[in-house]
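Removed from the display is one protein chain of the complex; every other protein chain stays in position.
Now for chain A:
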Amino acid sequence: MSIALHLALIALLLALAFWTVVARETFAAVAGFVSYGLLLTLAWVALSAVDVALTEAAIGAGLTGALLIGATSRLRKTEAAARAERPGRATRVLAAIVATAVAAAIAACVLLLPDPGPSLAPEVAQNLASTGVGNPITAVLMSFRAMDTMLEAIVLLFGLIGIWSLASDRYWGGRPGLAPVVEPNGILAYLARVLPPIGLVVGIYILWVGADYPGGKFQGGTVLAAMWLLLLMSGLHDAPAVSQRWVRLALVAGPAVFILVGVLGVFVAGAFLGYPEGLAKPLIIVIEVALLPSLAVTLTLLLMGPPQRSESSP
């Protein structure tokens, strides 16, 4: 991309970020945030960080955007009251000054970083062969720093337990979200009939290709979650009750398989999360395939919120 294009991208990013902060309407701010996320995806592509771009598009803009839009619609009734409680001008100016100062100091530090910076990339490349995968980022996430990835999957689960714990006791064990309204001839129902098969293939492809090219379970899982959400929102399918055994099993299967493969490593490779010679790639694929549905179910249910109606509710 030419320098002019880059500059235009930067200017737009800054403008959208500014808009998101100053917008008065919550919905306007969310709209700014989602567009900001999509543009940020372009920026990562321009920096040749395709893995980061995919994640930003799927999770940063897509999933977070959907979550925020959902929150906005729930907050609409109280928005006027909340605005009345807005902090005074002096507080806001002070906050702006502090935030700008911190950002400027961090920017100055980034400019001071050594160039070229010290990097572990050569070492990763050197050891890539023994992991059996071709994408160095997958090697970092699934082999060198597999512990972090396992823990991230567990963090998501903790988040879901936290959200569920906000339910009212009356509806515990019931279904999340409001009862769906079916409009069989609506555009949403049409999309929900057409898109999911395609989305399913795309999600699994992103997972599979992640071994050697940009992609992976988090991005793939997000695509699957989006497809399920589409089905739920169109009313063609109802959200499952949180007490269902299969829901619980689907949630923990991925992290559980990850831990079990890690324990297997103690016996066959001499270290927790170690992979035996030659079996690294198959085992990594086992973990990723187990994580994909777990992540998709966790992300979908995170967006659906706590149980809000009884299990027998339509």
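By definition in this document, contacts are C-beta pairs under 8 Å (C-beta built on N, C-alpha and C of every residue); 3 or more make two chains touch, one makes a residue touch a chain; residues count from 1.
Here is the rule we go by: contacts and distances are computed from a predicted model.
Undergrad: According to its UniProt entry, is the unseen chain "Complex I subunit 5 family protein", "L-lactate permease", "(2Fe-2S)-binding protein" or "Monovalent cation/H+ antiporter subunit A"?
TA: "Complex I subunit 5 family protein"
Undergrad: Taking the entire complex into account, which one of A:47, A:82, A:106 or A:129 touches the absent chain?
TA: A:106
Undergrad: Using the touch definition from the top, which of A:15, A:129, A:155 or A:178 touches the missing chain?
TA: Within the whole complex, the residue contacting the unshown chain is A:155.
Undergrad: For chain A, enumerate the residues touching the unshown chain of the complex.
TA: Missing-chain contacts on chain A: residues 105-106, 108-110, 112-114, 117-120, 123-124, 127, 143-148, 151-152, 154-155, 157-159, 161-162, 164-169, 172-173, 243, 245, 248-249, 251-252, 255-256, 259, 262, 265-266, 269-275.
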